[in-house]
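Dropping a structure here in structure tokens format, bear with me for questions.
For this depiction, one protein chain was excluded, whereas all remaining protein chains were kept in their positions.
Presenting subunit A:
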Amino acid sequence: MILAPRVDGGESISQEQLQQAVEIIRQRVDGSGVAEAEISTQSGSNVVVSMPGTPDSKTRELIQASANMEFRPVIMAGSFGATPEDQRLSDDELPEPTAEPENASDTNWITADLYREFEAYDCEAALEERSIESSDPDAPAIACDPSTMVKYILGPVEVDGDHISDATHGPARNSQGFQTGGWAVQLSFDSVGSEEFSEVTSRLVTMQGAQNQFAIVLDGQIVSAPTANVPIADGNAEITGNFTELSAQQLAEQLKYGALPISFDIQSEQQISATLGANQLQMGLIAGIIGLALVAVYSLFQYRTLGFLTLASLVVAGILTYLALVLLGWSANYRLSLAGIAGIIVAIGLTADSFIVYFERIRDELRDGRNLTTAVETGWMRARRTIIASKAVNLLASIVLYIMAVGNVRGFAFTLGLTAIADLIVVFLFTHPLLQLLARTRFFASGHRLSGLDPSLLGVEPLYKGAGKVRQFSPTAPAARGKKNSVSSGEAGRRLTIAERRRAEELKEAETDNDKSGVATKEDDNA
């Protein structure tokens, strides 16, 4: 479920406010008893809620609703739990309103029905249920304060939470300005709020007992029920009490959030049935295995034994990626999504690409007449540059995708980037070193027919030592350009004959003595 914040008045929403919203939603969802809900922000503007099962309409309302903060005066206080049956007032003792209530604190708000409800109200049970149905702002309400374990009958709303302009916390000071060692929450109202709050406080200071208190209600639950000590006319109130730094900070944040009239629109919602989800995941894995098999078959066809090196490198890259994912899943709660799996499958091809670039380079070097060990080294020098540059492009693309992307694009970009890094690591630390070793084996060095690096197949025409340029192309020019290549044709003719002679020699040598490296070291290697 992806939620877009809706701010009244079209103001933009800051990152901090969004974080706060996420915090509130998390509390609400957790409170509603949904297990394993994940709530996070996305690209700095949306909130993503994912939870197992089908959210009922109550949970959905819970998530969508804006925080509802209100200031109500206390009319009556009572014990946290329900009053035991035998201690309840008998019917004739019930309070009966004698007149229309004069103000919000008037006991005339309490009707017999309300009182019965109040007696039966069990805060424990109510908090468990965690409903945020906001009660009628013009009628009295029953609410609980879990921090002081008191339940109250509250008068109608007198100040709305969105009139709070700011709330901060800091060390409490006494009237002389000295720190008292406690903590306090400073609260300021906008002009409407100041006026309303001034009215409330000036009335409340004259009241006795519980009626001296007002309650700050957030989502139907009291976050604080301070007593009014002085009338506050300028809209800057300070709440002191048994705060720790943490609880003061918490209250300030809650108050600030109350000042933020954001609610959420459900922008997109997806309910994935467990079967479909599992099915897709399974199919994704099957697709991956088929893809890997096809790549393996193709590289064995193209590169023979060398294809096994591709396969082994892919497996190592796969293990690296898997480890990284497990590590991230464990440390950063990363979950592999379907798009993420798609990213990994696509990466099979991209990873194999760098091996192909490398192998083709080695073949090119062999074609230039180098022996295998030298070809591996020079080929690597050149391929390395290309691989780094091209992987940098891939990595850049996935980083940009990741930062810019919304939704499941991120999973895709993430795995794509991750595999690009795994690819680089594998090419540098596995494929290349292994090929260096393999180049020394007789099977490869002798250019076995199945090694994929058979010089005779690659039309090797070794350079005669001292022929000058190492990276000369065979000048057997295409027919169309034959005439034009006259400059080099003399040299070419010479080279060809030498090459042919050399090749014959080499073949003979290869038969008698398979160790070619002795011959090869004579070759020019100043690339």
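By definition in this document, a residue touches a chain if its C-beta (ideal position, glycine included) is under 8 Å from a C-beta of that chain, and two chains touch if they have at least 3 such contacts; residues count from 1.
Assume contacts and distances are computed from a predicted model.
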Per UniProt record, name of the chain withheld from view ["Cytochrome c oxidase subunit 3", "ABC transporter ATP-binding protein", "Protein-export membrane protein SecF" or "Pyruvate dehydrogenase E1 component subunit alpha"]: "Protein-export membrane protein SecF"
From A:139, A:230, A:286 or A:319, residue that would touch the chain that is not displayed: A:286
Contact partner of the left-out chain, one of A:120, A:192, A:246 or A:294: A:294
Listed residues A:22, A:77 or A:346, member touching the removed chain: A:346
Touching residues on subunit A - with respect to the absent chain: 2, 4, 43, 46, 57, 60, 265-276, 279-280, 283-284, 286-288, 290-292, 294-295, 298-299, 301-302, 304, 338-339, 342, 345-346, 348-350, 352-353, 356-357, 360, 363-364, 367, 382, 385-386, 389-394, 396-398, 400-401, 403-409, 412-413, 416, 454, 457-459, 473-478, 480-490, 493
